[in-house]
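Have a look at the structure that comes next, please.
As you look at this complex, bear in mind that one protein chain is not there, while each of the others sits in place.
A and B are the chain letters, set down in written order, and residue numbers restart from 1 in every chain.
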Amino acid sequence: MPEMGVFLLATQAMAAPGELLNLALNAGAIAPEGAVLVAMLATLLVDLAGEQAAARWVPPICYAGLGTALVLLAQQWNAPLEPSFLGAFLADNLAIAFRAVVALSTLLSLLISWRYAEQSGAPIGEYAAILLAATLGAMLLCGSTDLVSVFVSLETLSVASYLLAGYMKRDARSSEAALKYLLVGSAAAAVFLYGASLLYGLSGTTSLQAIGIALLTSPTPLAALSLVFVLATVAFKIAAVPFHQWTPDVYEGSPTPVVAFLSVGSKAAGFALALRLLVGCFGAFDTQWKLLFTVLAVLSMTLGNVVALAQTSMKRMLAYSSIGQAGFVMIGLVCGTEDGFAAMVLYMAAYLFMNLGAFACIILFSIRTGSDRISDYAGLYQKDPLITLGLSLCLLSLGGIPPMLGFFGKIYLFFAGWADHQYLLVVVGLVTSVVSIYYYISVIKMMVVKEPKEASDVVKSYPSIQWSTIGMPPLRIALVGCVVVTAVGGILSNPLFQWANSAVAGTPLLQEAIALGSQRSIG
Amino acid sequence: MTIATSTELICFLVLGAVVVLGSLGVVLLGNIVYSAFLLGGVFMAVAGLYLLLNASFVAAAQVLVYVGAVNVLILFAIMLVNKREDLKPIEGLPIRRLLSGGVCAGLFVLFFRVVITTPWAVPGPAAIGVGATERIGEHLFTDYLLPFELASVLLLMAMIGAIVLARRDVLEVDVGTGDAVNQGLIEKARTPLLVDKSTP
């Protein structure tokens, strides 16, 4: 692979940093992040003018920044590949795809959060700035190719997430969720760092590429130990069982728009990190990490979907369901084939729309009623057909009912798994999908089937529907947009398939792993 | 054995003992204030180890940031939340502690074995010695430029966020509508959260 050769040369040339000052940084690769950064700073400056000005100007600034970032990302697609920042960052198609998912999830989370933040008296300017900082960290994490930049961007994402989780500071639950998230997250970061320091000691370098080569030549027990450490942190970030314990608590306690971002944006960044670290760096331990991930995937799908059955809180149910969904995505990771990786990317994109659509409905319901108990949704279709329709479509899609977007994502994942002989994973996936359909349908049944007199007290005293309040129109746009994409995207999913396939085709890292895997299966 | 090397060995042993005993004190002592001061001692001893490794810049940063900022911050926090609390005894606590102690000891044995058996690439190239500070600066502005710039965003965001969370006041009115804010907006109506039943 010629690009790889150039990359290696650059890595070796790094022996004398003083002589490299005349080399191009190729900083254009992080132009999208630059747009996000500018939006973040502008948000902070506008916020100085007071809350009124912030409420008026912060939303358009954020839309402009994230929109620019998405346009710039689209322009980078299939661009010639050159490592930027002397090997700290690589804008391959994989990175671009995941960065787009992250940026889009932030945009949608922001659209649905204005009304919520204002109504609860949280300062909006700082909220948007911290969320944009988290986006910045997550986007850079997707493309980092160096242990130090992986660590710093991971921590930017994490620290911002802790702050956002605790943003409702008068609510003890929110603070408690933040404290738990912080303690568990910092411990996970320390464990990751210990693994990273061992990798540095083994290979004498911090570049993931060079570490991968060093591990190939000398796989020692210590390397296996550092694999376990690094893998634990990755599993924490994507909330795989048994590293999931923080998820239900943090999801239940945090402000709902923040949960929307955490469940999609943060998770997408975690999967990008998993691909970079495991596929790019631990190629020498291919069988070992695949075995570990098979176990994690089976546990996640089983526990996530089974425990979700017993939940009474909507947010908590979606937390467990997101654990199960992460298990499905891991099937693609374990396959390691072209189809497997493409299915991962496709499913993350589908998950973005259906999950955020569901969260938009939940937020709208809780703004109007102040409740998130599943039983309070009883009889809702009489009072609010929009929420009922939107939530039903999104939940059906999450459950994988045709012809929704989620069905095609899931079927693609299962096909990829079956073609790669991962029979156990596919069977567990199918069975737990059926389980998940059961609890998704029971919510829909609660909303639709109940007679008017059986409706919950909350629904009986439902307020009249108003869309004119400031912050409501963006919420409606996000809700309708997500639901439309979820419903129609399934039928028109061909462009998405092509997009996911070209994301994999344009990523040398994945192509190398695929070629290696197919050689192994032939030989 | 020259004087330099034996001094190095003695320094290492003394600093190592301080680190291990101090950190044991941090996790074992009953009074949290003693723990905080011992933590400062551990940080200083670690800075001493960095000096032994010829890393004067990082040693200075360790003293300034860890002892000067983090440790003082922790002490402030202890003073601010310093209410004498009689912790309720928990059943099976000693067993839990022993069990986790066993797990940690097992982890250490694993590390020990792996560290001893791994063939390290020592002795590596000659160490840089006094030029280290300059070299760190070169690194920060060449191959570690991206994390360096990102760290500035991280610090800015942490500062703003910490201020927002730690300050006492919140907005009283909804900026959009002018109504009173509703901090109990979400799922708080039924469960009175701030009343802890175990509080007397």
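Here is the rule we go by: a residue touches a chain if its C-beta (ideal position, glycine included) is under 8 Å from a C-beta of that chain, and two chains touch if they have at least 3 such contacts.
Keep this in mind: contacts and distances are computed from a predicted model.
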Protein name, per the UniProt record, of whichever chain is missing from view ("Electron transfer flavoprotein subunit alpha/FixB family protein", "NAD(P)H-quinone oxidoreductase subunit 4L", "Aspartyl/glutamyl-tRNA(Asn/Gln) amidotransferase subunit C" or "Allophanate hydrolase subunit 1"): "NAD(P)H-quinone oxidoreductase subunit 4L"
Residue among A:A29, A:L131 or A:V159 touching the omitted chain: A:V159
Residue, one of B:V14, B:L73 or B:A180, that touches the chain absent here: B:L73
Chain not shown: contacting residue from A:E33, A:D171 or A:D420: A:D171
Subunit B residues touching the omitted chain (full complex): 1, 4-9, 12, 16, 19-20, 23-24, 26-27, 32, 35-36, 39, 42-43, 46, 49-58, 61-62, 65-66, 69-70, 73-74, 76-78, 80-81, 83, 85, 87-88, 90, 96-97, 100-101, 104-105, 107-108, 111-112, 115-116, 120-132, 135-136, 139-140, 144, 147, 151, 154-155, 158-159, 161-163, 165-166, 168, 193-194, 196, 198-199
Touching residues (missing chain, whole complex) on subunit A: 15, 17, 147-148, 151-152, 155, 159, 162-163, 166, 169-173, 175-180, 182-183, 186-187, 189-191, 193-194, 196-198, 200-201, 204-206, 245, 248-249, 252-253
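Everything below uses one rule, namely that only the chains that are shown with their structure count from here on.
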Gap in Å, rounded to a whole number, between the CA centres of subunit B and subunit A: 28
Of subunit A, residues touching subunit B in the complex: 14, 17-18, 20-21, 25, 30, 37, 40, 44, 51-52, 54-55, 85-89, 114-116, 118-124, 126, 129-130, 133, 136-137, 140, 144, 146, 148-149, 151-153, 155-156, 159-160, 163, 166-173, 178, 201-202, 204, 220-222, 225, 255-256, 313, 315, 366-367, 370-373, 469-471
Residue ranges of subunit B in contact with subunit A within the complex: 110-111, 114-115, 117-121, 124, 135, 138-139, 142-147, 150-151, 153-154, 156-158, 160-162, 164-165, 170-177, 181-189, 193-194
